[in-house]
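These notes concern the structure reproduced below.
This part shows chain A:
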Amino acid sequence: MNSVFSQMAVLGSSLTLIFGLILLWRRSVHAYVTAFLWQSLVLAGVVATVAYFHRDPELYFVAALLLLLKGLVIPRLLRRMEQRYGAERELQPYVNTATSLLISGLLVLFAYALARPLVALSQLPTRAGIPLALGLIFVSLFVIASRKKALTQVIGFLMLENGIALLAVLGTYGIPLVVEIGVFLDLLLGFIVMQIFIYRIRETFESSDVDQLGRLRH
Partner candidate 1 sequence: MSEWLVEVFQPFLALALAPGLVGFIRWVKARLQSRSGPPPWQPYRELRKLFRKEAVVSGNASWLFRFAPYVLFASTLAIAFLVPLLVVPRHFDMVGDLFVVVYLLLLGTFWLALAGLDVGSAFGGMGSSRAVTVAALSEPTIATAIFSLALGAGSTNLGAIVMATMSEPSTVLTPGHLLAFAALAIVTIAEAGRLPVDNPATHLELTMIHEAMILEYSGRYLALLQCGSWLKLFVFFSLLANLFFPWGVATTLTLGALAWAVVTLLLKLVLLAVALAVLETRVAKLRLFRVPELLSTSFLLALLAITSSFLLR
Partner candidate 2 sequence: MTPPGVLVAGAVVCYLAGALAAFLSNDRWGRALGALGAGSGALVSLGLGIAALTTGSVFTAVLGVLPLTGLALRIDGLSAFFLIVVALVGVASAVFGYGYSASYQGRYSLRRLGALFNLLLLTLTLQVMADNVLTFLLLWEAMSLVAYLLVLTEHDELATIRAANWYIAITHVGFAALLAMFFLLSAGDPAAAFDSLRANAPALAHRNMIFLLALFGFSAKAGLIPLHIWLPMAHPVAPSHVSALMSGVVIKMGVYGFCRVVLDLLGGGPAWWGGLVLALGVASAVFGVLYALMEHDLKRLLAYHSVENIGIIFIGIGAGLMFQSYGLMTLAVLGFVAGLYHTINHACFKGLLFLGAGSVLHATRTRNMEEMGGLIKRMPRTALAFLIGAASISALPPLNGFASEWLVFQTLLGGSQIPQPSVALIMPIAVALLALTGGLAMACFVKAFGITFLAIPRSRAAEEAHESPASMQVGMGILALACVGLGLIPFFVVPVLGRALAGLGRLPSGAATLTVSFPLSIPGTFGSMSSPLLAAGLLLLLGLVPLALWLIGANRRIRIGDTWGCGRIGQTPRMQYTATAFAEPLRRVFAELYRPTQDLSIDFHPESKYFVQSIEYQTEIHPWFEKLLYQPLIRLFRQIADRVRWIQAGWLGLYLTYMLVGLVALLALAWWAP
């Protein structure tokens, strides 16, 4: 029984990681939004499977909330913002695609080395997915650092949140509900504020690439 559960968990987390990697080689923002959408769906699926196997009603509620928030609300807002400014191409990022893939590969390896004590300690069946979650966290950090479009950075940040949620689910079957709700609230508010700022950047800088934001120095 547990083997099926753990295999599904590992499958889910590896799918999440792969969607994360899509950001690295695709160039259009549209592709990023779809990648994020699918990643959130897979994450909701993983949470649902854990809820099913662990028979924990709270997790179902969390999965539903996750699906609603990250599956529907945020992608629609992203789509609206994307249409408003036309299909923008991601500028040439600081690091070309080949090197970014290499770096993210190294980061995932580093995540595996790092997660060794975690996997050794955990008795939960889903422990095999923890390094993948850590890998997603490092990759999304790298994405935020290396991309030039503000919108892409926001999507990178959202993927970082997905990675952490995945780690929480795989490692501890979900953190206490109070904190979970707080995290979702923060995520939503944070995203809304970032959107406001992107609109404001558009107004004052006429384009939303981060390269222009180099005025404040020393």
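Everything below uses one rule, namely that a contact is a pair of C-beta atoms (placed from the backbone, for glycine too) under 8 Å apart; a residue touches a chain by one contact, two chains touch by 3 or more; residues count from 1.
Behind the choice of candidates: all candidates are chains of the complex that A comes from, given by their letters.
Note that this is a predicted model, so its numbers are computed, not measured.
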Complex member touching chain A, one of 1 or 2: 2
Chain A to candidate 2 touching residues, read off their complex: 94, 110, 113-114, 138, 141-142, 144-148, 153, 210-211, 213-218
